[in-house]
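Input: one structure, supplied below.
In this view, the complex is presented without one of its protein chains, the others remaining in place.
Every chain is named by a letter (A, B and C) in the order it is written, and numbering of its residues begins at 1.
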Amino acid sequence: MTEIYQTSDAEGTINFINMFDLEHMAQEVIPKGGFGYISSGAGDVFTYRENERAFEHQLIIPHVLKDVELPSTEKLFEGEKLRSPIIMAPVAAHGLANTKGEEASAKGVAEYGTIYTISSYASRTMEQIRQAAGPSANQWFQFYMSKDDGINLTILEQAKANGAKAIVLTADATVGGNRETDRRNGFTFPLAMPIVESYQTGVGQTMNAVYGSSKQKLSPKDVEFIVEHSSLPVYVKGVQSEEDVERALSAGANGIWVSNHGGRQLDGGPAAFDSLQYVSKAVDGRVPIVFDSGVRRGQHVFKALASGADLVAIGRPAIYGLALGGSVGIRQVFEFFQTELEMVMQLAGVQTIEEIQGIKLRENRYI
Amino acid sequence: MTEIYQTSDAEGTINFINMFDLEHMAQEVIPKGGFGYISSGAGDVFTYRENERAFEHQLIIPHVLKDVELPSTEKLFEGEKLRSPIIMAPVAAHGLANTKGEEASAKGVAEYGTIYTISSYASRTMEQIRQAAGPSANQWFQFYMSKDDGINLTILEQAKANGAKAIVLTADATVGGNRETDRRNGFTFPLAMPIVESYQTGVGQTMNAVYGSSKQKLSPKDVEFIVEHSSLPVYVKGVQSEEDVERALSAGANGIWVSNHGGRQLDGGPAAFDSLQYVSKAVDGRVPIVFDSGVRRGQHVFKALASGADLVAIGRPAIYGLALGGSVGIRQVFEFFQTELEMVMQLAGVQTIEEIQGIKLRENRYI
Amino acid sequence: MTEIYQTSDAEGTINFINMFDLEHMAQEVIPKGGFGYISSGAGDVFTYRENERAFEHQLIIPHVLKDVELPSTEKLFEGEKLRSPIIMAPVAAHGLANTKGEEASAKGVAEYGTIYTISSYASRTMEQIRQAAGPSANQWFQFYMSKDDGINLTILEQAKANGAKAIVLTADATVGGNRETDRRNGFTFPLAMPIVESYQTGVGQTMNAVYGSSKQKLSPKDVEFIVEHSSLPVYVKGVQSEEDVERALSAGANGIWVSNHGGRQLDGGPAAFDSLQYVSKAVDGRVPIVFDSGVRRGQHVFKALASGADLVAIGRPAIYGLALGGSVGIRQVFEFFQTELEMVMQLAGVQTIEEIQGIKLRENRYI
Partner (left out) sequence: MTEIYQTSDAEGTINFINMFDLEHMAQEVIPKGGFGYISSGAGDVFTYRENERAFEHQLIIPHVLKDVELPSTEKLFEGEKLRSPIIMAPVAAHGLANTKGEEASAKGVAEYGTIYTISSYASRTMEQIRQAAGPSANQWFQFYMSKDDGINLTILEQAKANGAKAIVLTADATVGGNRETDRRNGFTFPLAMPIVESYQTGVGQTMNAVYGSSKQKLSPKDVEFIVEHSSLPVYVKGVQSEEDVERALSAGANGIWVSNHGGRQLDGGPAAFDSLQYVSKAVDGRVPIVFDSGVRRGQHVFKALASGADLVAIGRPAIYGLALGGSVGIRQVFEFFQTELEMVMQLAGVQTIEEIQGIKLRENRYI
């Protein structure tokens, strides 16, 4: 038996200083099981913690006398103008954080003016998410494949019909990570997953069961399949090594998404930001790189861009904004990152996002 | 005068999330002196702590699109199929943890389906341990030599008669380590040691007295002696350097067991996992390598295998399982490691144990 | 509405052991908002903390039998004799710490016998500061430029008229850093800034508004402008890289001031002391180097001098001395650093400041 899951329905302006405040505040309004699911990492949280600490491995040198004023975070990406290179990562089940779910988050992100990645495990249909965000919203679709390719074709068709501009194949979650917090909380999914309802039984499942229902045996052929049938750019998400870059690109991927799933999957692996250094060298400008995992500050966005990322995605912070302020709250979170990024740009002496990508960080020799 | 030692007699399923839980739970059911003896490390516990921390020195890179599904932990070792490369380390006196002692632990490990190493300091006879586990159980015998070679011959004969498939010569405990917890607890051995009763006076001794009764002056000749008289494969346990590999192999050892005795012997030495890197290079595939010390997670098993180990032994965690659930509890512990290992294999993109041994870990530059 | 700001008006001898004591004592006498503004660092205070920790990256080797006795801290700088190479950094609004403001601090520093740098954001006029210190005081002027060059000329004229011997162009604060403590305290400036009143509206502003009123778009042309119109030596403050050294020197700067603004500006950047190693190599003796950020001990002064600094500036500690003891208190702080420096010199076996600059520190390999 599943108890009724009662979460926040907030909508409006939040007062906060930083993302650490926001996390603590969100814990007050999201039920324990949902908050545990959203906030926690895998195993001993070594990799989870390293994700954030790793930004200390590379240092931004402040530069002076660089003739900079009111730097701009605007980013031209694949022919479209984004307000900043900060985009929305795919996150399952926004309904855990706010009853308005993805309708509020998609609206807030569209109002901010950046890319929104729809999760396969969203609490709303793609149509609802598209409608809430408006026809001009820049939306991508993150894909957890079914074991049944007929279902996969149907889902890809839906994504195209709803105007998705790219498909993100999450490849690092073919089983659930060791989410001990969920097991301690006895957490099962309280909400339906309408996008994948044809292969997920939905409400009342553990995370292991959820991941077990989707396809484990991912291979380069799956990339080829999506490329062929979607005619959309395909990003492979969860890449952390040179070897995986080559495997993904050989299969036709149009972009690489560096991530360790926010430290929620394999504990004992590297920080995503450390892996970015390896991956960006291997990609060497051939395709765009998206980065996520551990981003909590404008300086983190700056460091990821200076390390080869073209776009930087945020997950948990955006969900906390959604929990505390609905569409307004999530927009504030993006504005928070933009404001900090602008400050960092001014102090680092760069006027544009493109310039950041030419910056050389100083390796921290004392960690 | 020795007080009566009253420990757990539990048998049945345990609820636990991880090995840290298990340790805390075991502390509740094992008497203070026994728990201190089992759980503690030597001196300032520097080496003890390093054992576990050292796994952070090498990182597993998650790999995607590797066409992996339901990876298998099966291991073919010396012609026998093991359910996994995770085996039972020799641990003295299981009776400290559970009144059923080695009869329960040998049964549980046999039911799980892996190698069980009988300790010279077991609380049961070899016959009892063999009988509890059944005739097909895969058992090795760990040897603390007597100063008297006649006694040694008798013990080796018993081991052969009871079907031991290998002899493990523990060479790193020619004196007891600096076990301050035992001294603070005033701990003396409350139980008999029937296997070595011909040279150990048994009940009421301190650890120093126990070690003092066995042979200190181990040399390559002892390896030769055991090889000659047992006609069984001989593993030298406690090897941490290239030099010791050569000394052991020159004397005819058939396997190398990398260990620092769980941080219980020499404090101020390296983590066993760090030493494994040196040893596996020196062994270079000539003989099998067994590894123990500090293993608490499936990722640790994976990292040891990827660093050259053929088998990975666990000690304290198995004993905690024994304390809390008898034969069922110890089997659950092996299943815990297997389940975590399977998850790590899926996320690291390897289908078989053999593939792990070809994996390259990424050295952590930031420790 | 701004509440009345009531701070210390102390004048007299302070009892203290070290600068950490002094900070705690100062917190008792300075209002919360003012103390937060003075003491805090930016963002996650990573860089703030690194500033002090970085001194552990280089070690002083004690030297024996060096024939040293009563070493002298006297420093001949640009033809003038200073009691020591320890000088007063520019710090805004001394009136936050003591009602007597810069009149007391300038008097105390003059009595001690070293350089005093007047902040553009001082709570007193340049005339008042000069008068309090006396005609022979060695004063420099730190410049936050206006967006209006007419105003800039007027301010430079005032500085010259008041006998400033150098102009320090602070180039690392073209926007305010992320001062979260100020935001948590709702801190706005309670005091007027008479030196820059022609472009700053003054009382009741946030730090962001203060920095916003001054010139953001600093470039080498501004250095040229000041050099041309002041005919005084110009120091560029906030330099942390080889690249900035060249930019400043090419524009005609006569000195380089290594600083990260006490960790108050860009968080996620290097410790200033670590940057000093890079900068002093790049400067290579062409111009003098001033160093600040994180100096709390005589050994820090020694290490900075041995790393290429010619002068070492202190900020917060001096202000705490001012808060607790007025002109006497701030002088005591300089004497504290001198006393510790003398002890370090004796133990390191150097008789003069010049000798320190030839010393080689030992890099700490174990951090």
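Note that in this section a contact is a pair of C-beta atoms (placed from the backbone, for glycine too) under 8 Å apart; a residue touches a chain by one contact, two chains touch by 3 or more.
Note that the structure is predicted; figures quoted are calculated from it, not measured.
Colleague: I'd like the shown chains that the missing chain touches, ordered by label.
Modeller: Contacts of the unshown chain, counting the full complex: B, C.
Colleague: Hey, which of B:Q128, B:N162 or B:N178 is the one touching the hidden chain?
Modeller: B:N178
Colleague: Among the options B:T73, B:T114, B:S230 or B:N260, which residue touches the chain absent from this view?
Modeller: Going through B:T73, B:T114, B:S230 or B:N260 one by one, B:N260 is the residue touching the chain not shown.
Colleague: Which of these touches the unseen chain: C:V29, C:V45, C:V68 or C:A192?
Modeller: C:V68
Colleague: Residue-wise, where is chain B in contact with the chain that is not depicted?
Modeller: 43-44, 46, 50, 54, 57, 171-172, 174-178, 180, 183-184, 216-220, 222-223, 236, 238-241, 243-244, 247-248, 251, 260, 265-270, 274-275, 367
Colleague: List the residues of chain C that touch the chain left out of this view.
Modeller: On the chain C side, contact with the omitted chain comes from 17-18, 55-56, 59-70, 297, 299-300, 302-303, 340, 343-344, 346-348, 362, 364-366.
The criterion applied here is as follows: only the chains that are shown with their structure count from here on.
Colleague: Tell me the shape of the graph of touching chains, choosing from line, ring, star, complete and other.
Modeller: Its topology is that of a line.
Colleague: Is the contact between chain A and chain C built from the same residue numbers on each copy (over half shared) or from different ones (under half shared)?
Modeller: Because under half of the interface numbers appear in both copies, chain C and chain A meet with different residues.
Colleague: Could you say which chain's mean Cα position falls nearest to the mean Cα position of the entire protein shown?
Modeller: A
Colleague: Report, in whole Å, the distance between the mean C-alpha point of chain A and the mean C-alpha point of chain C.
Modeller: Whole-Å distance between the two chain centres: 43.
Colleague: Residues of chain C that touch two or more other chains: which are they?
Modeller: none
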